[in-house]
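Take a look at this one; I'll ask things after.
Note that this complex is displayed minus one protein chain, with the remaining chains in position.
On to subunit A.
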Amino acid sequence: MSLLEIQNLVVEFQTASGPFRAVDGVSLKVDEGEVLAIVGESGSGKSVSMLAAMGLLPWTAKVTADKLLFNGRDLQAMSDRDRRKIIGKEISMIFQEPVASLNPCFTVGYQIEEVLRVHTDLDRKARWDRAIELFQLVGIPNPEERLGHYPHQMSGGQCQRVMIATALACNPKLLIADEPTTALDVTIQKQILDLLMKLQAEHGMGLIMITHDMGVVAETADRVIVQYKGRKIEEADVLSLFESPKSVYTKALLSALPENAVGGRLPTITEKLTDQQIFEGAVR
């Protein structure tokens, strides 16, 4: 049984110019102990599909799916109350925009303790110790002091690490990490990726890694899904994807690495490929 199974997920937003389909029939599975990377162009529905699966989209979104199962349990049929018990504890998410996801009115220590208070039965002292331990794990120096800071007193990358610590607080079974290292320099990125991979291996945590960084994919993923305008374009194990990408889109994506720039210009994909070429070249 898969940890998370999504079949034919469709998400539509009501907008002033009519309905807009942000996710158009995406299916995916993640097993225990597996790392699935989702890559794809900005706006291709990566974040929306995961937020939809967790029931975190605003009411303007219409979400349908043939299957939406966590550990065999139907997330769609579940009451809000039951879903809230799972989300934040068994499934947790590192949101894409860390600074916006933290509450500016509370210290970061309070915010992480609050998650522990709601989802565990640790007492106050134990929560505090756990918070310190988590800050150490994500490489925030002087945790005792930092826990007393407000988000605006921390740098962008420090806020991102607070988000990561919060998401890991309850040892989730499934972690959805939405661009978790965008604000981090490569040395700290490495530390964070190593940490995620370690937790993943030790606790059998399933990990969905949304990223546009092919280096991150190469260093973490078992399997990769490539998405474009709400649709899945290619799915492959990580080695095959890099060694022999099948769809035209994935090929173009890999050649857009800045290392491959010619004469000061970087290759872009959409300048060269039409939507039709991309969709027709899809390999699923």
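Quick note on the criterion: a residue touches a chain if its C-beta (ideal position, glycine included) is under 8 Å from a C-beta of that chain, and two chains touch if they have at least 3 such contacts; residues count from 1.
Going forward, contacts and distances are computed from a predicted model.
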Inquiry  = Given that one chain of this complex has been left out, which of "Dipeptide ABC transporter ATP-binding protein", "Transcriptional regulator", "Protocatechuate 4,5-dioxygenase subunit alpha" or "Amino-acid permease protein YxeN" is its protein name according to UniProt?
reply    = "Dipeptide ABC transporter ATP-binding protein"
Query = Out of A:9, A:26, A:39 or A:167, which touches the unshown chain?
reply = A:39
Query = Residue-wise, where is subunit A in contact with the chain that is not depicted?
reply = 13, 15-17, 39-44, 47-48, 58, 96-100, 145, 148-149, 153-158, 160-161, 179, 182-190, 201, 212-219, 238-239, 242-243, 252-254, 256-259, 261, 264-270
